[in-house]
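What follows is a single structure, written as structure tokens, with notes after it.
Note that this complex is displayed minus one protein chain, with the remaining chains in position.
Should a chain be cited, it is by its letter among A, B and C, assigned in written order, with residues numbered from 1 in that chain.
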Amino acid sequence: MSKTQPTVLLTGFEPYGGMSGNPAYATMRALDGEIIAGHRIVGRPLPVSIARIGAEIDDLLHEFRPQTVISLGLAPGEPVIRLERVGLNLADFELGDNEGLTSRDQPLSRQGSAARWASLPLRRIEAALLAKGIPVRLSETAGTYLCNACLYGFLERLEDQAVPCGFIHVPMTPDLAAEAIVRRRHDGMDRLPPPSMSLDLIVAAVRIAISETVSGSAPA
Amino acid sequence: MSKTQPTVLLTGFEPYGGMSGNPAYATMRALDGEIIAGHRIVGRPLPVSIARIGAEIDDLLHEFRPQTVISLGLAPGEPVIRLERVGLNLADFELGDNEGLTSRDQPLSRQGSAARWASLPLRRIEAALLAKGIPVRLSETAGTYLCNACLYGFLERLEDQAVPCGFIHVPMTPDLAAEAIVRRRHDGMDRLPPPSMSLDLIVAAVRIAISETVSGSAPA
Amino acid sequence: MSKTQPTVLLTGFEPYGGMSGNPAYATMRALDGEIIAGHRIVGRPLPVSIARIGAEIDDLLHEFRPQTVISLGLAPGEPVIRLERVGLNLADFELGDNEGLTSRDQPLSRQGSAARWASLPLRRIEAALLAKGIPVRLSETAGTYLCNACLYGFLERLEDQAVPCGFIHVPMTPDLAAEAIVRRRHDGMDRLPPPSMSLDLIVAAVRIAISETVSGSAPA
Partner (left out) sequence: MSKTQPTVLLTGFEPYGGMSGNPAYATMRALDGEIIAGHRIVGRPLPVSIARIGAEIDDLLHEFRPQTVISLGLAPGEPVIRLERVGLNLADFELGDNEGLTSRDQPLSRQGSAARWASLPLRRIEAALLAKGIPVRLSETAGTYLCNACLYGFLERLEDQAVPCGFIHVPMTPDLAAEAIVRRRHDGMDRLPPPSMSLDLIVAAVRIAISETVSGSAPA
């Protein structure tokens, strides 16, 4: 890695919730090592662990000192690329993480403010994706599970730095949706199966998001 | 075309409702001319016209005398491949067709029975798609628009023949979902954008459906 | 009961699926014995049992020889009063009935046609409900569980008689929705809680449906 080549840290969560894969992880792996607009993508996994995620974030920032941070997570039920606007200082989940922990109304950071704005150029990314025919929306909540903890955690640690940082939720891939259909328990509630998006399109969307972020932030 | 090579008639509707394309049409075009398990796919468009669809069905059956008929249509809002079980003798729609006609509680066929069962091997198709990681569901209603009229129309005309016949609804492609996002009018109702599926996956799904149909119907 | 007073048979399903109540049953009880436009409402429960429902329908028709039949069932997840247009000759459910039976792709009637039209004045009922500010929709599928079996079963037995007959699906009541919220298992899928409708409004809606049916069918 050239010393002067700026780094984009791209994180993707490991599988969780009993699913056989995670498109966030797969997208991170697909883009790891790629060069986008002169920036080197360093892809790294994040554990679905409320106990460990903070230390992992610290380690990644210490190791790579990235110029840009984009994190990826799966949003089951989401039909489109979802650009998160804000991370909340809150962990609240009944679905156990990969170490079996749950959380109820807990702050992520004792002294932390209620919320922190993602600092990616979300409107530019949104426009670029729509121009390419990729469905996308902005979102005012990243949930209260590990994805939000990741977003808030990075934003808190980077608050005094000019490092664009944000989180992108992605839909299930078709194979995960098919898996969910096979596994579902019928409870009499009439529901549609989960929507999905192909991994190729998710990777393309994240590549565009990175490109819009670094080309906008990079001086000529 | 060899005289002895059996024919699968694959229809796909033209664009409608102001959309720039129709994945049903695109899938039909993609598979036209392909040979699947010794069967030749003949792809033909159908007009989104309640006045003309019956004559078009007549003409297609007369011209091709197919051994199998599978029709494709778009179901905006649908997240997965949707295998229709039944066609209803009913036309009822407020969204005008491509000639501006609407319909209210009208039978498609004066003497026709209330409904006709699709005769494709739907459970085999469902299982084959899920095995390939393609999300799918069976459906008890093909709606009351042109798609249902197509299904009912073919089934009525083929009722005394051993010709497997059915209808597959497909999701929007991502570009159409993006188009819908751009065009939407905000009415204050909180709604998710429409789900989508890549054209490649839709084509793969329809190819599997054809293969399961013709390999099952063909004697050794 | 006066000999000349015509009878409306109003059925409501018992609770099922582990729920503590069923608004279809409660509505049937609330209206039992009421006189609407000179017609006497006879409310009777139906068992959620695929093995027993046919005999129950036979018994009820034999005992009451009703001039009108309206059946009620719960549609979990449904937000509005849902007027069923058609019963399908199909039983297909993985959620066990109250005797633990499931069904897969089975016809309800060996010789029966694919589907039968409900014979209530659905458009009049729809208009009357909307005029009273009660949300309603027509539906092309009553599902493939006991509700559909009830509708198809009554329609088949009454096919040669001028007895208006149909099925109305109703939403959960708020207490059942609250119960579902308390019981839910978090699977990571982001879903809204089920919609509901107050029992009072459901009862009012069914009363209007009965009134529209009998006043339309009754000669001056």
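Quick notes on this structure:
By definition in this document, a contact is a pair of C-beta atoms (placed from the backbone, for glycine too) under 8 Å apart; a residue touches a chain by one contact, two chains touch by 3 or more.
This one's a predicted model, so the numbers in the text were calculated from it and none came from an experiment.
When the whole complex is considered, the residue among A:8, A:31, A:88 or A:214 that touches the unshown chain is A:88. For the chain left out of this panel, the touching residue among C:118, C:134, C:170 or C:209 is C:134.
The chain omitted from view is touched by exactly one of C:9, C:201 or C:214, namely C:201. Where chain B meets the missing chain, the touching residues are 16-17, 75-78, 93-95, 143, 145, 180, 186-191, 194. Mapped onto chain A, contacts with the missing chain fall at residues 85-86, 88, 90, 105, 113-117, 123, 140-141, 143-144. Interface with the hidden chain, as seen from chain C, comprises residues 78-80, 129-130, 132-137, 171, 174-175, 177-182, 192-198, 200-201.
Basically, only the chains that are shown with their structure count from here on.
To overlay chain A on chain C by their CA atoms, one rotates by 180 degrees, a value rounded to a multiple of 5. Taking the mean of the C-alpha atoms as each chain's centre, chain A and chain B sit 36 Å apart.
Mean C-alpha positions place chain A and chain C at a centre distance of 46 Å. Of all residues in chain B, none touches two or more other chains.
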